[in-house]
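Note that this complex is displayed minus one protein chain, with the remaining chains in position.
Which chain is which? They are A, B and C, in the order written, and residues in each are numbered from 1.
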Amino acid sequence: MKTYVGIDLGSTTTKAILIDEDRAVIGRGITNSRSNYSTAARVASEEARIDARFTLFRRALNAGGGKSGELDEFLGALERSFRLLQFLEQLGDLEETCRGQVKGERFAKVEDAVREAIVEIFKRLREEAPSLYAPGAKRKSDFFRDIAGSRYHAQAEDVARAAAIPYELLLNVYDKSIIEVENRPPSGGLSDKFRQALARVLAADSAVKTGSTDVPKTIEKTLDIDLEETYLVGTGYGRVTLPFSKEHIRSEILCHGLGAHMMYPNTRTVLDIGGQDTKGIQIDANGIVENFQMNDRCAAGCGRYLGYIADEMNMGLHELGPLAMKSNRPARINSTCTVFAGAELRDRLSLGEKREDILAGLHRSIILRAISIISRSGGVTSEFTFTGGVAKNEAAVRELKKVIKENYGDVTINIDPESIYTGALGAAEFARRAHLEQPEGRAA
Amino acid sequence: MTIIVTPKAGPAKDIEKDASMVKQKEMMAAHYDRLTNVPQTGEKVCATFVPGNLNELIMCFDLVNNLPEVNAIQSGLRRQSGAYVLEAEKIGHSEDVCTYVKSDIGMMAKGNIGPNGKKMPDPDVLLLSYTGCFTFMKWFELLREQYKCETIMLHTPYMGDGKITKNMTDYMVKQLKEEVIPKLERVSGVKFDIDRLRENLKKSARAEDDLVRVLQSAKHKPSPIDAYFGGIYYIGPIFGAFRGTDDAIDYYSFLRAEVEERIAAGKGPVTPDGDMGKEKYRLVVEGPPNYTNFRQFWKMFYDEGAVVVASTYSKVGGVYDLGFRHDPDKPLETLAEYCLGVYTNRSLPMRIDMIANYLNEYEADGLLINSIKSCNSFSAGQLLIMREVEKRTGKPAAFIESDLVDPRYFSAANIKNRLESYFQMIEQKRAGGRAAA
Amino acid sequence: MATSLNGSKTSDIVARAQALFDDLSFTSARQWKAADPSRKVVGYLPIYVPREIIHAAGFLPLGIVGGGDQLEVIHGDAYYQSYICRIPRSTIELGVSGRIDFVDGMLFPSICDVIRNLSGMWKMMFPNVYVRYFDVPQNYRDDIGGSYYVNELAELMHDLGKLRGKPITDDELRNSIAIYNENRRLVRELYEFRAERPWQAPAAEAYLVLRAGLVLQVEEHSAMIRDYLAAVRNEERPRRDNCRVVLTGVFCEQPPLNLIKSIELAGCYVVDDDLLLVTRWLTADVPTEGKPLENLARTFLHQSESTAAKYEPDLKEKGQHLVRAVRRSRAEGVIFACPSFCDPALLERPMLQHVLKDAEIPYIAFKYAENSGQMQPIREQAGTFADSIKLWSGA
Partner (left out) sequence: MTIAAGIDIGTGVVKAALFRVEGDKTDWLSRATLRIRQRDPMELARIAYDQILAEAKLAEKDVDYVATTGEGEGVPFHTGHFYSMTTHGRGAIYLDPESRAALDVGALHGRAISIDERGKVLTYKMTSQCASGSGQFLENIARYLGIAQDEIGSLSRQADNPEIVSSICAVLAETDVINMVSRGISASNILKGIHLSMAGRLSKLLKSIGTKQGTVMMTGGLALDSGLVAALIEDIAKMKEMKTTIRSHPDSIYAGAIGAALWGAFRHDKLAALGSVPRAA
């Protein structure tokens, strides 16, 4: 089948979307952006293709009369099983790389001890891996770097203490290896992994309830469908460095505008808060951009800011919002300078302010900055859509709703759980259009 | 702010030089030689600013006109300004303030070497015609502290209400008569001769006529000139030390002839890479350019087929296209009116009117604002200008940020990103318009 | 007991001033205006306008010096790039959010390009308000700058008369001049008292009392200063081992109150400053005899404060006002606190520092914004200044 791919290479995350000829989204994929842009783009689009397979499974099983509740359960199990396989594979790679790092003068006296420690850490990581992918388990993030990293840190602290070797040394081995590992292109062999995953699921529960269909056969059939990458459009941060040729690049402003229009056709104003930029975009009834404004060279108040805060508090990014939601007396925070965020936080904690109040204040100040960019682009006139990574943060959303109401009254505010993909969605649609205009066009 | 570009920066070698370019280069070279030869010739030097530049008057006293703003531009184009700015910061200037001043002060601290590689002379008099910008006042106070020379303040009131009142011109004429002229006489030892001034003013007006023709040639499609990047070359002589000279008259008549030829041949503007390709976007630009990455910046436009058909920066040394000419029949009043009328001395509503008119008269696709970190005079309020112009013309505007001469504030990737988004947006709107039609 | 003649306590007076300071909707000015339909309010920005003329029309001159650190600026930021100081954006926020919608006129003094351009913005954004860019001469000869200024003042007086519906008379103006002379005398007295006994009148209190003068009617403000002085004269307040400094550079955008407090907490008594200059811009009484506009002009030309916004024609005089302030208040050093991105203050600073250096007066410098939240670096710098004195003086 024909698929159109949109890739949004952001400063923090890289997103990919696959749409079909009917403009239906069939797959979404995301990964952390890294220093190797081509790899980031490849990983994201592979993730999107994996997701597309699940969509196709669902379609096929549905056609076979599967009940949706049962289907969800089965597909969930399949996906967890698949993810676990993927995780273990990368973990193997990481272990190998880590072991290779243990050499040279820094390890002179402790080489063996460190190696043993690494073996021990990875043994533990493998052991606990299934629990990370158990039903209902909460992961700190969806990216290998973060999941493996946080677990590695936790285990390493233990192991280091037991083995009486410096924790810093173990940390450093990890830091050195992770870039290498994540910059290696994905290993491929997807179909096999699906088969293995399926086998595991079936082994665990052979009486999978998915209607009358023969599950393995249906899955095999769907795996045979060729997901042709008919046309690809890339967008995102520093488009000059994107690993695509010029005809395959669109401005992220345009992509965000169009993406938001596709999700919510009545949207006239789009706010996107990304890692290091905030954009306010006004679009017309066709999704065409009328005006846009971005933050200037100061990255204060952008998404990365929350990252610094999370690091400072030793929390996962997902956890900030919920904590801030506990506050009903947000502190007034004036500086949103990302770099000094940590200092400000400490300052206030030492003055006895509560963590949740400070956090709530921080969220508010981010939103205030964003709203002033919106105001610069022409304000909010009717339906409003909030996109970008920060839209996943409930505290930011709460403040946004408040501030919009205070300043622009009652307007419809759209926030899609998948809003992080807005730019990629627009790009995919541009890809579809480009293909229609010049059918000979092929992917980059 | 300001102008005047010359030697060095080297365009594509195989471009044939037009007569005007050759002439301008000669004029500038001769001027810098005259300045750096002052120790031999014994001529006296008057430092002053571009907006409100009283060249006709200065020439009446046989003084050589030295423009620190132009020197800062030269340093920017030569990529020395970054080091100069840093030097000024090292000797105690804040990172926050106008880098034009700092480039000048840093250049002084580093030996004051001019564009021709020779030492620039110390000024004998600072003519602080403080027009359109408060920073000028501090700038010359700083120079005065350094050179301890005679400093003459000419205060130009601001056109806050959008008009020039009699009180304003009376005040300025009185200052000219009773402060500026007597002091210039004293410094130079030359007696003021009003007929000489009249003669100079007459010459100014002639060159001004030709300049206006050149700038307005951009109304043609395709435009034969780029009124921002190219415009900076065109305004050099008249905003600098040549207004009121025969050289300027020659330069502008050559230039005008060349532009008329281009129109006849249906050609677009000259760029550093030769003739520009197809004209795809016509823009009006507000704000000064960036000089440290001038070529790179310009290229982002002509590579995309964007040509600037009108700019406000080409009006900082006088707004001639709205009708003002130096008038030999009322020599002092005309100088006053000239100062009062420069672009940055105009109130914000006046600036908005001007830009909106340019967008319509030059049939531009949109407005681009290059907001300069250094320049509060230009920049404070540009976001309102943008809104208002969009509202009035219905044409899209875009906003980019850089600095005149501080390379730290030129982020190529950032600017390119915005420009491309902007061009794609114009394109998309056109396509949308076509689809709707 | 810390009470004034009429019995009010220092803490009450300060609390009143603090409440006025905190009130970002200018309730007291609103109430004053609402009390009589003929009343009008004319706002003005730092640093100087002839408030006498506004007063003579029976109007309330209302000083607007930004939004401080308690105002959430949303729309204001939409009008300014990040490298422009803070006061214009918070002033716009006050306007756009309706907090100064009761103001009938706005005067924008000639201080810098930012305020100058703001005058045009105000005209566009609030077309129903009387807006004037108030230009002042940079030429100090009576026959040149003076006559220009008299004409400008006359135009303002004429405009305000029109706004009232009845021309302002010279007698009305003379009366207002006398009232303002009195107010300025009291402000000078406050400054002299503080320089004498800074622990009795902490900088933050003196500031609040002064600041009340921006929103109160002048008569009421004079009474407040009188009360405050009487109260603190009667009170014994703890004296700390602090050094004495002149605070300068704060003539336009105002530092957060916490900054002023932090300086004292870190060990520096502020014994003179250039905060809210409008309250003492004219350094001598304006004569009440003769032609009032000419008297205002002449005092402006020859007896007014120096700031970065003013041209100093005489090189030898440059910066001497600061040296005189240090000597007069027996300060041990100077703290330059300048608003970030403030061209006038920051370009002036090196020249002033050279003068101080020649006069062997120590100084330190930092920048702030009206909403700066982090005081640590400021405490550190002021504190080090004070440490030197603590460690090296006789005690």
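Definition applied: a residue touches a chain if its C-beta (ideal position, glycine included) is under 8 Å from a C-beta of that chain, and two chains touch if they have at least 3 such contacts.
In this text, all values refer to a predicted model and were calculated from it rather than measured experimentally.
Seen in the complete assembly, the chain not on display touches A, B, C. From the set B:D18, B:E43 or B:E89, the residue in touch with the chain omitted from the display is B:E89, counting the whole complex. Shown as candidates are A:S11, A:N286 or A:N407; the residue that touches the absent chain is A:S11.
From the options A:I30, A:L85, A:I178 or A:I253, the residue with contact to the unseen chain in the full assembly is A:I178.
Where chain A meets the missing chain, the touching residues are 11, 33-37, 106, 168-169, 172, 175-179, 237-238, 241, 276, 297-299, 302, 304-305, 312-314, 335, 337-340, 342-343, 346, 349-350. In the full complex, the hidden chain is touched by chain C at residues 266, 362, 364-367, 376-377, 379-381, 383-384, 386-388, 390-392, 395. Not every partner is drawn; the one left out touches chain B at residues 86, 89-92, 95, 407-408, 411.
Keep this in mind: only the chains that are shown with their structure count from here on.
In terms of their C-alpha centroids, the spacing between chain A and chain B amounts to 49 Å. Annotation: 36 Å between the Cα-based centres of chain B and chain C. Of all residues in chain B, those that touch two or more other chains are 383, 401.
Residue positions of chain C touching 2 or more other chains: 78-79, 81. Those residues of chain A whose C-beta lies close enough to touch chain B in the complex are 238-241, 250-254, 284, 286, 288-294, 296-297, 376, 378.
Taken in their complex, chain C has these residues touching chain B: 78-81, 83-84, 88, 108, 110-114, 116-121, 123-125, 132-133, 135, 137-139, 141, 143-145, 147-148, 151-152, 155, 308-309, 311-313, 315, 318, 338, 340-344, 346-351, 353-354, 367. Interface of chain A with chain C (complex): residues 296-298, 332-335, 340, 343-344, 347, 368-369, 371-373, 375-376, 403, 407.
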